[in-house]
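Shown here: the complex without one of its protein chains, the others still in place.
Going by the order they are written in, the chains are A, B and C; count residues from 1 in each one.
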């Protein structure tokens, strides 16, 4: 099982995403933004960071990269694609996901251990969760406020395409507490929080049991591996 | 963007030949911060008057900031008060861009703390941001991958109307630059005190890791090797001094309004980091020097001084953001996110391929020579011809007057025992609440929540622990620990002991995590060295630190001196920020601060 | 060289937290007659050569596809700058 991680100029969490894929049991494949080649991977992760400095709009310049043409094609033909934070922003800029992400309502970057509720456990990336399950994974962003028109929001809610929702605190003013959404088919998922930072005991968020021991994020990666094994 | 490098209309350069033929020309050395004595010394070194370009270089390189002319005499102790044990793990000591320590298993760690105080008062956001950018470039120039940052901050009175501007600007600047570089922020300090009102302290620290074989020193050796400038284009940033030169020399154009502030571009720096690491990995460079204060003046003269020959540069090959810059301005510009490399001719094509891959603009400026001279041409005419060591190494050294402060005894005599000691519950309660509500004891998470502590996935300790810890090796769990501390009020009372207390606190904060302290870096923030009482505080501080390091047997690997921190003639408290670095065999065995489990016993250790 | 200005604003019906924050700051300064603020972007694009209809059409297309995200923003103006702001200083 090979999962590609695309590095754009300014990507930051690409190595972390690769580590998470490895810990989940698949082979991470490093992909370069400037190529038109997905190297035959089975799934894709667009990692977090500040591609092109997040100038213009977050993810906007990266969404024009050569590899994005391939990503869009693969996503439309059903390949599982996960966009994390900056990756989520790219997916909205590429119109693979609806809505947009804007400056946090409080105006500052925020890094915190974030409570989330998994609303849809049927997507390619959340199959290992139970619907309604509450998890904690790190969140870190300056422009994570999810916005969409009223009709788009209604459609996303009605079609069960809100994948995860913030619980406890809404850290950035996202409408309907939305932390992540999917496309209609459920293969493309965008998340503001960072599951790849909650995959290894000792380096994740604090839990009631022990500091930095949270590993709730690994399930996003094991989910997609399982889904691909089933469909293989 | 297309390169427009036309000859500036008012940039008719003052050539060496012209300098020889016009020995009596008056030069604005005082406006550039040089004393009459220093100017005379430059004339004597050169055997003629300096060209305006040479004057620009000497003035910035002989500034207190670059030359350490008031502190050099004292800092020598750090190299002298050493035991063999202190040298054991020291791969690179003071004097290089950053010190390097062997931490075992073939790994090395490099770290340094540096001030960006004055720029952060003028424009807090950009000042603090570029402070982070500058220290990170020092780390890259050693061949290391930067893996963490920290920030030690001092602000004025929290109730002063100007403090919010500075605090929020500085914190968001550090947050913006550090987060965008993808470096976890693993700790720091925040302190409010009126003495820092007109002069906040912004000390930024960065740590990098490297394999032993990847260690690089920035020096220009090997005649024929190419000198390459890469990264951002050169603009008119931070070159107030050069506009004085330009206006004095070429009155018809008038002085240009050049901003003193620099705008940082963390994205450009992130790309530069990855580009430099690929250049090192592919063995395409001999050495890389970062451009910080004094820009090209500093990089060329330092690279040449640290090498064994000379250097020839064609300054008009520098890619410009602003085509109206004069030669002097280009020499002094402090534009951020630039690096200078020395590359062998055979590897130049490979080098250029890597910078092209990362979309990093690059220009070959010249080459290493065997002349022993640093020669700089501007459109075919020689405008600089100096012995680089006279610019970068053998600058003036001062033995400034030192005086025991007139107020010191009275300050010490006025001890806490003179304060009233309330015993009634109501007053005690009131005082306790006042303490809890004081900004210096308050929860700093509103700051630390703006910093990414997760990126890279190796952060083993960070806020709220008293030290930050990073895993170096994913297999073995080898890691480093780092803490910074300083207490300006203790140092005001007794700078010798105050410095040792800062050292001891940082040392303890590292040791209690389970790590072994192995080295320190320091940032010495003081008032004006021309004030003998400040100079006394400084000398005591360095004595205290050097003696403390000898007692603890850990070396000083590098650091930074920041003088002239004062409002009017009121200096800040002496504030030596000490960073102690430790090593831990396996970060899984770390000991975090705070109660971990119910039922554990509590002990109080020490005296 | 001529300069073309492109103006982009957040869609009127969507949240604009930055504009709201500015309006809040004005309110705290007692400037209550300014009832709302919206914050958008202003691009100054320098063109090598003459600006003709073809160039303007190209800029319009870039404004819609790159300089703005049509899901959340509107292009509210495109015009040629007579005296480039950058050159007046």
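Here is the rule we use: a residue touches a chain if its C-beta (ideal position, glycine included) is under 8 Å from a C-beta of that chain, and two chains touch if they have at least 3 such contacts.
Note that this is a predicted model, so its numbers are computed, not measured.
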{"item": "Contact set of the excluded chain (shown chains only)", "value": "A, B, C"}
{"item": "Residue among A:12, A:26, A:43 or A:61 touching the omitted chain", "value": "A:61"}
{"item": "Sites on chain B contacted by the missing partner chain, in the whole complex", "value": "1-2, 122-123, 126, 232, 235-237, 257-259, 261-265, 267-268, 321-322, 335-336, 359"}
{"item": "Residues belonging to chain A that touch the chain removed from view", "value": "52-53, 55-56, 61, 64"}
{"item": "Residue numbers in chain C that touch the chain omitted from display", "value": "1, 7-9, 11-13, 19, 22, 25-26, 29, 31-49, 55, 58, 62, 66-67, 74, 76-77, 85-87, 89"}
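Please note the rule applied: only the chains that are shown with their structure count from here on.
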{"item": "Winner on C-beta contact pairs when A-C is weighed against A-B", "value": "A-B"}
{"item": "Chain B-chain C separation of Cα centroids, rounded to whole Å", "value": "38"}
{"item": "Centre distance in Å when chain A and chain B are each reduced to the mean of their C-alpha atoms", "value": "37"}
